[in-house]
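Input: one structure, supplied below.
Shown here: the complex without one of its protein chains, the others still in place.
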Amino acid sequence: MKRIVYREWRIAPERYWGILAILAGVIAIGGAAALYMEHEGHWVTGMTNSVVWGMPHVFAVFLIVAASGALNVASIGTVFGKRLYKPLGRLSGLLASALLVGGLLVLVLDLGRPDRLVVAMTTYNFSSIFAWNIFLYTGFLIITVGYLWTMAERKGNPFMRPVGTFAFLWRLALTTGTGSIFGFLVGRQAYDTAILAPMFVVMSFAYGLAVYILVLMFSFHLDERPIGERMLKRLKNLLALFVGAVLYFTLVYHLTKLYGAKYSDVESFILVNGGIYTFLFWFGWVLVGGLVPLGILYHPERSKSASWVAAACGFVIVGGLAALYVIIIGSQAYPLEMFPGQTVIEFGLPGDIGGTVAGYAPSFPEILLGIGGVGVAMLITAVGIRVLQFLPESLADQDVDPHAMARSAG
Amino acid sequence: MTDTHNDKETAVDNGRRTFLGGAVGVSAAAVAPGLVLHELAQAAPRTEPVTDLHRWGLLIDTAKCADGCRACVEACEQENGLNLQTRPEGADPLKWEDQRAVWIRKVKVQDNISGHVTNLPLMCQHCANPPCVDVCPTGASFKRADGIVMVDRHTCIGCRYCMMACPYKARSFIHEKVAEKLTRAPRGKGCVESCNLCVHRLDEGDLSVACADACTEQGHGAILFGDLKDPNGPLRQALRAQPSRQVRENLGLNTGVRYAGL
Partner (left out) sequence: MARAMHHGGLVVFGLAGALWALAAQAEVVGGFVVEGSKAAGLENCVEPTEYMRRNHMELIRHQRDATVHDGIRSTKHSLAGCVSCHAGVDDRQQPIPINADGQFCEACHDYTAVTLNCFDCHATIPEGSDWNQATAAAHAHMGLTGLITEGTGSEGQSK
């Protein structure tokens, strides 16, 4: 096997700085939106006392989940010893850290008192999954940086496998923790199930890989580095597997809920008569995020086209955002069932939603803040691959998988 | 608005200082020379940390809760300065109703089979095992030794996870800048709050809550405040005398607020 050569991203300076300028603009707009929300208070958002977590959480959770998923690519190479994935490891670590930083930034800037972040970092309540997540997230960043070091530094190479294994276990814990933020909310009908934790893990596999493939294709395309057919095929097959797994868990999640009669109302809300949430579930989560990409990725002809694979990744990402919108916001919009067997006629003042579905319309600042977080993740990635040797020179088949070449030759 | 409390306040404070602790159960009256005697009682403010010898709670008799009456809600708003919240300019009025802080709600439910209508006030249920306390990352949401579940605004970061966890929708997030607030009820943008059983009254030795007082004043007497741990106290006697339930009993939260006739 040839030695893998890593090189900085060598696109033309105008292009590079152009990309940075665009990202900086996106981040500036997101930052301004966050400042506006903080200055005015959350009344300028669509969030209310009924829907307390809005669009920023959809983006933040997506980015955090995708972050741990993006690290999978490195794990497959080092932990599971798939040589083909080895050259992909460095970008995997970088992207994972970048996505996590972007997601956390969105999460923090949506706090009511982001100025008290130091309180969150110094005062812990260990019965809170949120508090554990603070450790899981900061730990993830530190471990990923260490992992990158073992991959990039010759002296560190012997530690690559143990550190990689540790990172893999840590990322599983991280996504389990993220899923548990919702799964352990016993008071809410749509949550209150342990299956949310593994479902988030599988979602992270799919969304993280989709983001990874897109970033890989984009950066390679601009720098005219080759991605071999075999490499593409392996990645798209893996993505298809994960997307299928997400659909499977979605099915089990809803079957679990449907089986218990006490949840039938919230299920019919999500699946049948929930308006925008029903639409986003079937059209966004299932169709765009699941069936359409599966159709592309398993299509005998289209799956060979890089553009179609990229499109499939895009669909998975859009579907993922829709899925998290349904999970996070749909479940809050549905009223809390406090009085079984009774219908709530009045619940405080008319605007104060109790017995009816709470309204929520995402406001511009919220969306811009979320997109700003994506911008931060992309900026870190762009600068990282430009100044350090993250990207392999070539992912052409003969460079990464000589056995395959030998096989085909023989 | 007040103008010249300053003098009186400090004087009272001086009085308290010399009077620490000893005031409980003692009646003393002295008239400062040259002043009109006010028929005002000043209960002794607390000097020792609260203990778990008491657990404050409520019993709500839904049969006595009158349709259309909002006395408890209005009393709570007055007592805790909730009526001082103003809708920010440009905020949608209907949405604002779901963004302003509310500690107590008048709820009306109808039985799906019998059609029987029940009225009840719903506030923080002061669980013995509060989910909001479990999930709070900083420990700002906490349960006091005497069973009152409240938010320490000094450590609340406004993450709103407690609102996600509360099965009663009892908590409110302050969505706007608060210009006017009462000394006894601090309030500011970006923190979460909820019913604290008029903790400022209890700490001053005044064992009462505004909602129950208002209800009694209206002649309904649907809300009874008391000590769940005092076996011979009025609350426990009332609980013994009639069947009562907890809202979402299935969650096993052991609420401090109980409902009769639900």
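Every chain is named by a letter (A and B) in the order it is written, and numbering of its residues begins at 1.
FYI, a residue touches a chain if its C-beta (ideal position, glycine included) is under 8 Å from a C-beta of that chain, and two chains touch if they have at least 3 such contacts.
Please read all numbers here as calculations on a predicted model, not as lab measurements.
For the options B:86, B:110 or B:208, the residue in contact with the chain missing from this view is B:208.
Touching the chain that is not shown, out of B:82, B:135, B:170 or B:199: B:199 (per the contact rule at the top).
Listed residues A:5, A:35, A:169 or A:194: the one in touch with the omitted chain is A:35.
Listed for chain B, the residues touching the missing chain in the whole complex are 1-17, 19-32, 35-50, 79, 81, 142, 144-146, 150, 152-154, 178, 180-189, 191, 199-208, 213.
Going forward, only the chains that are shown with their structure count from here on.
Averaged Cα coordinates give chain A a centre that lies 41 Å from the centre of chain B.
Of all residues in chain B, only 73, 88, 91, 93-99, 101-102, 105-113, 117-118, 122, 131, 133-140, 155-161, 163-169, 171-177, 189-192, 247-248, 251, 262 touch chain A in the complex they form. Chain A meets chain B in the complex at residues 38, 40-43, 47-50, 52-53, 111-114, 116-117, 119-120, 123-125, 127-131, 134, 181, 184-188, 332, 336, 338-339, 341-355, 358-359.
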